[in-house]
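With one protein chain removed, the remaining protein chains of the complex are shown where they sit.
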Amino acid sequence: MSTNPQAPQAPPHDPSSNKQNPEKLFHTSANHITRNLHHRSIIQKALGGYYLKRDEQKARFSSWQNARTAAASIKYEAINHLDHYLVQFADKIEANGAKVFWASDGSEALQYILAVARQNNVRRIIKSKTMTGEEIHLSQTLANEGYEVVESDLGEFIVQLRQEPPYHIVFPAMHLTRGEISSLFQQKLGSPPSNEPEELTMIARAALRQKYLQADMGISGANFAIAETGMISITENEGNARLSVGLPPIHVVILGIEKIVPRLQDLALLLPMLATAGAGQHLTGYNTLISGPRKTNEPDGPEQMHVILLDNRRTTLLADAEQRDALHCIRCGACLNVCPIFKNIGGHSYGTTYQGPIGSVITPHLRDLQTWKHLSAASSLCGACSETCPVKIDLHHHLLHNRRNAYHLKPNPLEKILWFAFNLFMQSPFLYNLAAPLNRLFTPFFSLLRKTPLDPIRNWTKTRDFPQPPPKSFKELWRQRKKNPPSFQS
Amino acid sequence: MIPNSNTNHYLYPPGSREKILCRIREALRIPAPKRHLKDHCNLDSPQFKYPQQNLEHPYKEDSESSEKKNTKENLHPHLSNHRLWLPPVPQDTPGKISLFASLSQTLRTNFQLCPTYSLAKSKLQQLASEENWKTIYTHSEEWKNTLSTILPTTNVLSTHPHYDKHALATADASITNCECLIAQTGSVLISSTYCGGRNLSVLPPHHVVLAEVSQLVGDLTDAFLFLQQKYGSNLPPYISIITGPSRTGDIERILVLGAHGPKKLSIILIEENPPP
Partner (left out) sequence: MQISLFVPCFIDQFFPDAALSIVKILEKLGHEVHYPEGQTCCGQPPFNSGYWQEAKGAALHTIRQFRDSEFIVSPSGSCGAMLRVFYPELFAGTKYEAEARQLAPRVWEFSTFLVHKLGVTDLGASFPCRATFHDGCHGLRELGIKQAPRTLLKHVRGLQLIEMSEAETCCGFGGTFAVKFPHISTAMGEVKCASILETSADCVISNDASCLMQIQGILHRMGKLIPCLHIAQVLSKF
């Protein structure tokens, strides 16, 4: 396979630098990518194997459905007593020698990390995958300040070289073929071309080996924070997170406040579920629990550990009781994998840190409802996401709630009038009964307009045929039938 | 350690702990509906209902239970719940071993069941000669001495109490003990204090684990209980649950082993009790 010229183009790296309206960008990008059959086939192929493995793993559970309810109960408990568990977590991990910093927003978190870096004369930073870091543009900010920042997760490493945001919260480079990655490596790392994923992986491995050993600071995210024991839990497959947090003398971990779970034992359920939903594994390669910097009875480990608890408008979402369960999310990415919208428009079209259904639900809260409401509108509400979510977030209903909230506060005048008229019309059987004859009357007229810009349902007919209205509506047929009932045969 | 008030404390911003907590408390004043317990509409089998009992966490109890005795019941009254839904695990040891073995195969872990210690020794010698081990690391002086006698041509070093990370990075393999093995997931659980630090099991290209059958537990629940019983509330600061060799699927979702961590994971499980 060689590089395909029509490989999907990503928007520029830093979305905040982009002054264009996100809704317009979304439409342009989505329209562009949905027509890209190459993209469509890559994503379908990449996810085909996932579905098989996920179903296999789900089937091993005694009851996947009850496990979901139990997992959701754990997160419900945590989120609805967040103040209690956060304090418990922070106190415990501080007692173990870590320093906890509570950041209201991205800039507070960034300032703190920069302060740590300056204080300790940091030059080189190795980073393992963190979507929370992505959310506050951590890598770019540190790089702009002159630090060398290297992403260590293979997928993240690839998209970093391409100067792109991650395509998917779990599989950041799933939109690329080996050919594209090979030529990227050739260009940026000077490596020989290769057609083997294994060889390409080894090129990245070799490129990163020294970086772990040289780094002055390792930055990671966390998948869970355990209140009971004051631990963070990092889930990964590659071992890059373990190396990034185990070798450098400073470990900075950044996590959203919603990552809390009450007890260590909760992981006995959540870790297998995360692995199953996320990648169809029974457990992810490495699940690492860390409760502090190096202790005297340890041969190694960082001298400092900084834990950054990030709010960044999560409390806004928390305040919406109806959608509070969106904070239960364990970022497994399962809802993206099953979402037909995601599969067709691709991760970059969203223009957000979190793509897919969960991104469409939370971005309006984390950023701004009116600017990001189009994401909630761009859904057929099929519900595949809610069905698959391991913590039972009612995702597709929340899309509906976002639509309601957005238009309640700021209706689109034209639509408002349209629906107002619709409502009146539908309340009157008399008016409604006129629909069928009118329909018949206008159909020949509309057929003339087909394929012209005047066609009122052009958005439909451009790509699809519209059914011919039948000679009689059901209501008319029913009346007719009542007048002369059919003689019962047989 | 962390620079504190006597140095440049002022350089660190103060943080917003109280502000955030205040916002959280304000937000939580309205209770959230339990959407996850919502009755699922299922017209296809009207009798269908999620079992409602046992699903709520009995967290009503205080959080100070850790002060009480560390028995199974006292620690986690709700433990059995998770087990009801998770993949089943055989109760007996042979069943656990065979589950572990079959999962190892899917994970591409090199799993070796050795009835005796002497067989385990020869397995190690075989690995050493196959891969031509020059330098390997282990977690303690004691193991270092034993391994040196088993593998006379290999230079055996220990990460205890200190080691050079650059040297460890060039070692051919690491051999460690573990806290326990987990049958349900085919995993090895290691801790930094007991198993030679945070990097020993991830930096060298081949990680070899030696374990005894008594260390094989059923599931993660048992593994965490084991840790809590062994260490009480003073858990090791670094615990890693290792499931198979390092892997990635980041290129076209095709599985590749040895992304950044060990390319190979070998688990040698010894059935015999240790020699005195």
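Going in written order, the chains are labelled A and B, and every chain counts its residues from 1.
The rule we apply is simple: a contact is a pair of C-beta atoms (placed from the backbone, for glycine too) under 8 Å apart; a residue touches a chain by one contact, two chains touch by 3 or more.
The shown structure was predicted, so the numbers you read here are calculated from the model rather than taken from an experiment.
Enquirer: Among A:N121, A:T296 or A:Q427, exactly one should touch the missing chain; which is it?
Expert: Only one listed residue reaches the unshown chain, and that is A:Q427.
Enquirer: Just one of A:H81, A:K295, A:R450 or A:K472 touches the chain that is missing; which is it?
Expert: A:K472
Enquirer: Please pick, from A:G179, A:P249 or A:G383, the residue that touches the omitted chain in the full complex.
Expert: Hidden-chain contact among the options goes to A:G383.
Enquirer: Over the whole complex, note the residues of chain A touching the chain we left out.
Expert: 30-31, 34-35, 40, 44, 340-341, 343-345, 377-384, 386-387, 400, 402-408, 411, 415-416, 419-420, 422-429, 432, 435-436, 439, 457, 459-460, 462-467, 469-470, 472-479, 481, 488, 490
Simple rule for what comes next: only the chains that are shown with their structure count from here on.
Enquirer: Indicate the whole-number Å distance between the mean C-alpha point of chain A and the mean C-alpha point of chain B.
Expert: Distance between chain centres: 28 Å.
Enquirer: Any idea which chain B residues touch chain A in the complex?
Expert: Against chain A, chain B makes touches at 1-3, 8, 11-13, 15-17, 19-21, 23-28, 30-38, 50-51, 55-57, 59, 63, 66, 75-76, 79, 81-82, 84-88, 103, 159-163, 165-166, 169, 184-187, 192-193, 196-200, 202-203, 219-221, 223-225, 228, 233, 235, 237-254, 256, 258-262.
Enquirer: Hey, which residues of chain A end up touching chain B in the complex?
Expert: Per the stated touch rule, the residues are 42, 45-47, 49-50, 60-70, 72-74, 76-77, 79-83, 86-88, 90, 96-97, 99-104, 108, 111-112, 115-116, 118-119, 152-155, 158, 171-174, 176-178, 181, 197-198, 200-202, 204-205, 208-209, 212-213, 228-229, 231, 237-240, 242-243, 245-247, 257, 262-265, 267-269, 271-272, 279, 281-295, 297-301, 303-304, 309, 311, 315-316, 318-319, 321-322, 324-325, 328, 391-394.
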